[in-house]
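For this depiction, one protein chain was excluded, whereas all remaining protein chains were kept in their positions.
Chain naming follows the written order as A, B and C, and within any one chain the residues start at number 1.
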Amino acid sequence: MTPPPPPMPVEVRYFAAAREGAGLTGERLDVPVGLTAGGLLALLAGRHPGLAPVLPGLRVAVNERFVPAEAALAAGDTVALIPPVSGG
Amino acid sequence: MTPPPPPMPVEVRYFAAAREGAGLTGERLDVPVGLTAGGLLALLAGRHPGLAPVLPGLRVAVNERFVPAEAALAAGDTVALIPPVSGG
Amino acid sequence: MAGVGSTGADPRSFEIVRAPIRADAVLARVRRPGCGAVVVFHGTVRARTGTRRVRYLEYEAYEPMALAQMAAVADAVCRTHGLEALACVHRVGRLEVGEDAMVVAVASPHRAAALAGVEAFIGRLKREVPIWKKEVFEGGAAWIGTPDDPQGERSTPTGAAP
Partner (left out) sequence: MAGVGSTGADPRSFEIVRAPIRADAVLARVRRPGCGAVVVFHGTVRARTGTRRVRYLEYEAYEPMALAQMAAVADAVCRTHGLEALACVHRVGRLEVGEDAMVVAVASPHRAAALAGVEAFIGRLKREVPIWKKEVFEGGAAWIGTPDDPQGERSTPTGAAP
């Protein structure tokens, strides 16, 4: 039995309705290696029940680019929760 | 035999290429009663040969409104020769 | 010149001027609290048209008719596109490269209407408003849109041509 790999640090940033739902502007988390963007969202939803109403329409950006739910995260990534945008 | 009706005064205004073709900014003319806008143009073309190159595309305005060639003029009208416009 | 749901100042405003146009003043004429979209269009003297290098332009207007036609066109365009305000200032006389010949500002509750309204107003102005430009270039001059204009850019008259 090999030991599990060490957890992987990621920086999470919350904006707008996600910020208010989480009650945070950001946090640093250690997550399992190989976690996807969608997996991280599920993890965050469990951790911050206030995010539930924000989940529909939420997109994820990694290092300032939108990514699909199945994108794998890497150590040191900055992951941003992007509710529906409304600039202009 | 009834005498011909007295001629009818009109004010003619020339703009842009028509002004340069006629060599005038305007003139006051006595024209036959019942003359049309098109008839006046023919009369002016004879009077000012320099207008010839300007005639294609020329429109006529009477009292600051575009009129068709067959519109009859009335005493005191202000008739403007409007070459193709190019504002903006 | 009736307003469409306007408050405050006259929602339509037209002017022909001989001095440089102050775009911020044109903008100020159309701002309205109900309007989320304001578009300002600048028609500017280009350094070249086609292959010709422009020295300067001379603009001329039949002023009372030009103002009346602008108002009539604006009336129709504001109604069709639901604009709440439209202002147009056109300059005449000698204009140098880079100067504004015309500034049009419109205000509307919505962006698409404001942009489409500007396009419609200018498209009609270029056919129906008696303003002319003479291009003075290296080696000559031409009234734009007339047969002596070697570059084309003809206007397409929509009124009656005798």
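By our rule, a contact is a pair of C-beta atoms (placed from the backbone, for glycine too) under 8 Å apart; a residue touches a chain by one contact, two chains touch by 3 or more.
As the structure is a computational prediction, the values presented were derived from the model and not from experiment.
Considering the whole complex, the hidden chain is in touch with A, C. Listed residues C:77, C:118 or C:142: the one in touch with the omitted chain is C:118. Within the full complex, the residue among C:48, C:79 or C:94 touching the omitted chain is C:48. Even with one chain removed from view, chain A keeps its contact list with that chain: residues 13, 15-17, 19-20, 37-38, 41, 53-54, 56-61, 64-69, 80, 82-88. Taking the whole complex into account, chain C touches the unshown chain at residues 23-24, 27, 31, 33-48, 97-98, 109, 111-112, 114-115, 118-119, 122.
The rule we apply is simple: only the chains that are shown with their structure count from here on.
The geometric centre of chain A is 76 Å away from that of chain B, both derived from CA atoms.
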